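Report on the following structure.
One chain of protein is taken out of this complex; the other chains stay put.
Right, chain A next:
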Amino acid sequence: MKKYMKGKSCEDHCVLQHSNRICVITLAETHPVLRKGSKIKSINYRISDGCSRLNNKVSGKSKRGGQFLTEFAPLCRITCTDNVEYTIFSCIRGRLLEVNEDIIMSPDLLLEKPSTEGYIAVILPKLEESKRVTNSLLTREQYEEVVSKRTTQQPQPC
C-alpha cells in the first residue's frame, strides 16, 4: 500500500491507498493527537444531530447506501484528556464504507497503532476520480518536506 499524506494546518492525516483504489484514512505521525502525549478521552462519530458515521450502512457489491463524503467532511471528533477537541476529516471524495468502531472502546489502539489497527475509516472513491484522489495528496517525500519546513519556520510545533 502506498502512502500519501495530506496536511491540514498541521493536523496531518495519512491516506493509505490500495491498488484497487480503496483508501484507509489514518492519522499521520505528526498529528497533534499522536504527538501530544496525552490520552484520548473520547472518540465521537456522531458529527451532528442528523448525522452519525456509525449509522453508515452499505449493501451489495456497489456499496449502495454509503454516505458520500467530500474532502472536508468530518469523520469523527477526538477529545483528549486535556479537553482539546480535534476533528478528523475525510481528506478525499468518496463513499464511506466503514468506520473503525474498535477505537471507540479502545482509544489506545489509535495511539499505539495509528497506521494499522487504529485506522479511522475506509473510503471507496469513484472509479473515475481515483487518479484525482491520488494526485490531490502529498507523497511521503513531499510530506516530509512540508514537515521539515514547519519546524524551521516556527519554533514550536502546532
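Just so it is clear, a contact is a pair of C-beta atoms (placed from the backbone, for glycine too) under 8 Å apart; a residue touches a chain by one contact, two chains touch by 3 or more; residues count from 1.
The criterion applied here is as follows: contacts and distances are computed from a predicted model.
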Checklist entry - Of the candidate names "E3 ubiquitin ligase complex SCF subunit", "tRNA pseudouridine synthase Pus10", "Gamma-secretase subunit APH-1" or "Sepiapterin reductase", which one corresponds to the UniProt protein name of the undepicted chain? => result "tRNA pseudouridine synthase Pus10"
Next on the checklist: With the missing chain put back, one of A:E29, A:E85 or A:D102 would touch it. Which one?
Outcome noted: A:D102
Next on the checklist: Tell me which of A:L34, A:V58 or A:I104 is the one touching the absent chain.
Outcome noted: A:V58
Item to check | Chain not shown, touching residues in chain A | outcome: 18, 20-22, 24, 58-61, 63, 97-98, 100, 102, 109, 113, 116-117, 119, 122, 124
